[in-house]
Each structure stands twice: as C-alpha cells, then as structure tokens.
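One chain of protein is taken out of this complex; the other chains stay put.
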Amino acid sequence: MKFEPLKLNKNEFQSFLKELAKDHDLFAPVRLAEGVSVYRRIDSTDEIDLDAFNPQKPLKELFFPQSEAMLRFEKVENRHRVTSADQIKKPRVVLGARACDIQAVSILDDVFLGKEYTDVYFLKKRQSTTLIAFACNSPLSTCFCASTGGGPFDRKGSDLFFIDLGESYLVEPLTDKGKALTQSTLFVKASQHDIAFASELEKKAVQKTDASLPMEGIEKKLDQLMESRFWDRVHEKCIGCGVCTFLCPTCHCFDIVDEAVNEQGQRVRNWDTCLSSLYSLETSGHNPRPSGRERTRQRVMHKFNYFPKNFKKIACVGCGRCIIYCPVNFDIRQVIQDAQKGEVSKNP
Amino acid sequence: MKNPYLPIPMVVKKACVETSDRMLRTLELGFENEEDEKAFQFIPGQFCELSLFGKGEAPFGIASSPTEKGTLKFTINKAGVVTTALHQVEEGTPIGIRGPLGNGYPIERFEGKNILVIGGGFAFTTLRSLIVYLLQPQNRSKVKDITVIYGARMPGLLLYKQELEAWTKTNDLKLVVTVDAGDKDWKGKVGLVPNVLEEVAPASENTYAVICGPPVMIKFTFPKLEALKFPYERIYTSLEKRMKCGIGKCGRCNIGHLYVCKDGPVFSYDQLAILPKDY
Partner (left out) sequence: MVQKKLREKAKELLSKKEVDLIIGFGEGSQPLRATPVFVRTPEEADRLVWNSFCENNLATYLHKFNRFKVGIVVKGCDARSVTALALEKRFKPEQIVLIGIPCQRMIDRKKLKKAVKGEIVKVREEGDKIIVSAEDGEVVLRRDDFLYPLCKACTHRNPVQETLLVGDRVEEAALTGPNPEAREFEKKSPEERWAFFEKETDRCIRCYACREACPMCYCTECFVDSSNPKWIEKSLSPSDLQFYHIVRAYHQTGRCTNCGACERACPMDIRLTYLTQKLNQEVEELFQFETGVDPGALPPLSTYKADDPQEFIK
C-alpha cells in the first residue's frame, strides 16, 4: 500500500459527504422500498441507504445505464442534426460499492474499452468516477466471490477502501484519485489497533465466503459439454425472464432503438437479455436459439467459456444476486458443480 | 475520440428495384463530407450498419467494390421495420452508415490461387463486391482462374443483371448463371446450384471457394464441395445473424466466443467446425 491508512469517525461521515458534494456528483445506494435499493445520484446525504447490503441493481448501472440516450437527432432542412449525449458535467464519486461489483466493472472494461472500438459513453463515465468501496464484514451464504478470484475485502479496482470498524471507518487510499478525496481534516491517521481490528474483520469475512466452487478448468469442461444432453435438464426450470441478466454486474447485452416522432428524437440503448425468446429471433422467422435449452446454454457458456476464451477471465464475480432473486431458485453454483461432473445431479 | 455509434452522414444518390418481386432494392449512397469519403477504406466482404434516424439501424453487406469510387452500393431485402423504410427512401434522402465493419474476405490468401465463387439468391451482395474487385486489372493479375456460379429461384430474382450480362462477355472469369425454374424468355441454364456445381466440377487444388446463400442452398451445396475435395480451410462463407451494435459490444451476434460483426462475418469452415451451431 503506498498510502497510509486513515480513520473517519461515523459521526463525521455526513460532513465528509457534504464536502465531497461541493465539487462532485455523489452516487450511492438509495432505498426505493424496504429491502430494495439501487445506485442513484443523491441530492441530499440522508438519502443514502447504508444498510443496503448490495443493491439489487448492480454498479454497472452507473457506467452502463439500463436506459441511455446515446444520440439525439432532429431534421433540419433535409439533413439531420445529431448530437452525442456523452458529456459528463461534474466529476463523480460512488460510495458504498462492493468489491464484487467493482471487479465486475473491470470485466466490463474489456468489453466496452476494446482496442478497436471504444464505447465513449462508458469511457467518459469511467474516467470521471472515483470509486469508494465498502468492505463486506458479513458476506451472505450466497456470496461466492472467493471462488471467482475476488473476496469481501478485495481492494482491486477501488480508489478508496472503507472498512466498517463499528464507530468509525478505516479508510485506505489506494490510488492518487482516492487519496485526493481524503485531504479533509476529518480524516485522522489510523492507529495500529484500528488496523489490527480491520485485519480481524477481514479474516472473519473471508472465512465466511464460499471459496469451494470448483472453477478450475471449467472452460475446458464446458467445451466438452457443448452439444451434450446436459443442457436438456439444466434449462428446465428457467422461465426465461431477465432477472439474473439485469441484476448481474457483468452481463452487458443491450438493444438499440430509435424513439422518435417525425425523425426527431433519440437513439437509445437498453439492457437486453439473451434469455428472452425474442433475443436472437431474425426477421425471417429463423431463431438460432429456439428454446430455453439453447438460451440457458448460451448464458452459462458466455460467462464461463466464451468470455474466458476472449479475455482470459470468467465473467462472473460471485455476487450471488442471480441466486437470491431468481423466481425459481435457479442456482448457477449447482450448474458449475454439475458441469464439472459432466452430469446433472439428481439432487437439486 | 471517435464515437463508434455515430453514423457517417450520407445521401441517397440512386435507388432501383433489383428483382421482379420488388423485394430487393439497391441503394447507391454518396458521402456528405469529402473527408469521410477519403477516410472510408474497405475490402470486399465488409458491411455497414445503415441508419435511418427515427426508424433504426440494420446491417448490410457492401455490394460495391473498393475499386468503384465515389459511392457505396447496398442491396436491401424488404423484411422488417427498417428495411421497409429503406425501400421507401428516394434520391436525396439523408441516411447514415457506420462502417466499414467486419473482417472481409481473406484477399491476401487468394493471391496466386484459383477462386470459386458460389452465390444463391440475394446473398450475392458481397460477392458482387469481391468479383468486381478481382476483375480490376491490378487485382486480376494476382489471382489465377475465377469461376462464378450464381443461382436464383427464378430469372426475375437474379441480382445485378447488368453486371451478369457484362461478365458473360469477358474471358477474365467463367460465369455460370442458373435458375431453379426458367420462364419463357430464359435461355440460360436451369438447375439447382448444388447440381450445377457438380456439373462444372471446378478443380479444388489450389482453389479457394467462397459460398454465400440461403441455408438450404448451403446445406446441399456443401457436401458437393467436400466431394470435390475442397478442404475446410479453403471454404469461406459470410454469415448473417441478428445484429445491433456491429462492433462486438452488445453481445447479440455471438457464435460461441466469436462475434459475427467483429470476428466475421466471413468465416472459414474449419473455424465454424469448432463453434456451436448457433446460427
């Protein structure tokens, strides 16, 4: 670590946010209903839902919004005046992001910031954002970040790392960007005791997360299962909604549509889901993925086989949202275990 | 930083219906800005996303060759919302393109080799680009024999009739045009493409085959290519899949780990052999 860890008392947290809000747009989990939160821009610091463990809608929303107007156009004298809506007006700070979601955004960097084509919308948001991560002291039983190369206290990708010590936060600046946010006198040097306590919390949290999922060699295993009857059983209970794909921090499929009247309007991109029966339907009526079998296979293969082939990493961060929110309790951990064995187990 | 979603402004210079059923229409587009025209470098086999603001975008293979300067040709099959709108644009309509996208045909590999082109129906668009390109004297000298077999269901459904007419008169290639069923004016060959291929029996040694057509044609023609001893790595095809962004980000057009828009649309059969049959 190149910067010394600091400490911020919890009763100073609001003041810290107010200071940040002077020059930054702040984004944090906001409660929409009991037990339901999303990342939103906050106008007042009391809007933050710090009890939200991991908001339903993942961090990717702040870099790749569910619905985003990319181009605005209008017809002027038989030509189109087109403007791109990619400007970011104020630098942004995100609070309360979890390590899994941050790891996921780094995975999305591979998709959107490719060598040949750069998605300017994603890039500008990435460049103008400082990420303040919150460590997970109490991972859930559905958290398997430790099996996907991450962990509840994983610091990769964050600029500033907050650890909840109870009455205060231990604050680790990890990058220059993060350090720049800790210039305020509200921060004091962390004591050896604070650091030791944080270390204890880390140990406990790491123990709680599931590192047992057999990810080793999953790509090769899935290669062998491509045409297998394995998928006949795996897909059965999936009802083909979009919950897992929309709440997944690494899923990135989108659709582009024009919303306009008389050639005036906007070109919008919206999240889409490969599990929808219409996703790959061609206008001719031909559908290369005609049933849930092919679509479920596509989802699993993309995350654990196709993506690794292109980018040498799996497109899953073990956040567990797909497991918690699936209406029929489709469990990706079970699929991975079964895939490693080569057959669907008789016990769910 | 170039925004890859921002279309290049173009204008419709010419529009004409290609086929007797009026489902295929060719648009010739000109660039609004000279610097866009200069910057637009492409090879046969690549495609563009045509953009109609208010309607949307759709991908089309570039039918004109890079050797035909000044305008770009696209042939549109009327099928859905965007293509129906493209069938209604007139000369002077502003239109956008994003491109050139995709990988194009492996022109460098063709040097010193014989080329066999097999096309069916309205999949002939990028093949036109390839043939016109190869017929240009500078390029023609780089390849050996060129054989083209092109079939359609009926004479009226053949694309690029003027070009076909011109190609029958040149010695630079051997052209065999066939139809599944003739009409009273048709004096040419009648027969299905796979059977015509068997008849023509081009030599496979030192030859690259490029085949584009409807799935049913490919299904029956491919075994004939195998019977003629064409190895998988020398059979190329251009695939189509539902696309949106065209630049490998929206995830829609993947076949296994490859994206048809970015890693294709041109693939060799040995590439396809190890990919899932997701198309």
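The chains carry the letters A and B, assigned in the order they are written, with residues numbered from 1 in each.
To be clear about the criterion, a residue touches a chain if its C-beta (ideal position, glycine included) is under 8 Å from a C-beta of that chain, and two chains touch if they have at least 3 such contacts.
Since this is a predicted model, take the numbers as computed values, not measurements.
A.B. asks: What is the set of subunit B residues that contact the non-displayed chain in the whole complex?
C.D. replies: 80-81
A.B. asks: Suppose we count only contacts with the excluded chain; which residues of subunit A make the list?
C.D. replies: Those residues of subunit A that touch the unshown chain are 32-36, 38, 56-57, 66-67, 138, 140-142, 233, 236-237, 239-243, 246-247, 255, 257, 259, 268, 270, 273, 276-278, 292, 323-325, 327-331, 333-334, 346-348.
The rule we apply is simple: only the chains that are shown with their structure count from here on.
A.B. asks: Okay, in this complex, where on subunit A does subunit B touch?
C.D. replies: 70-71, 73, 75, 78-80, 82, 84, 86, 111-112, 114, 116-120, 123, 226-227, 252-258, 260-265, 267, 269, 272, 274, 279-284, 286, 288-289, 294, 298, 301-302, 305-307, 309-310
A.B. asks: Using the touch definition from the top, list the residues of subunit B that touch subunit A in their complex.
C.D. replies: Per the touch definition, subunit B meets subunit A at residues 1-7, 9, 32, 53-57, 79-80, 83, 92, 94, 96, 215, 240-242, 244-245, 247-252, 254, 256-257, 262, 276, 278-279.
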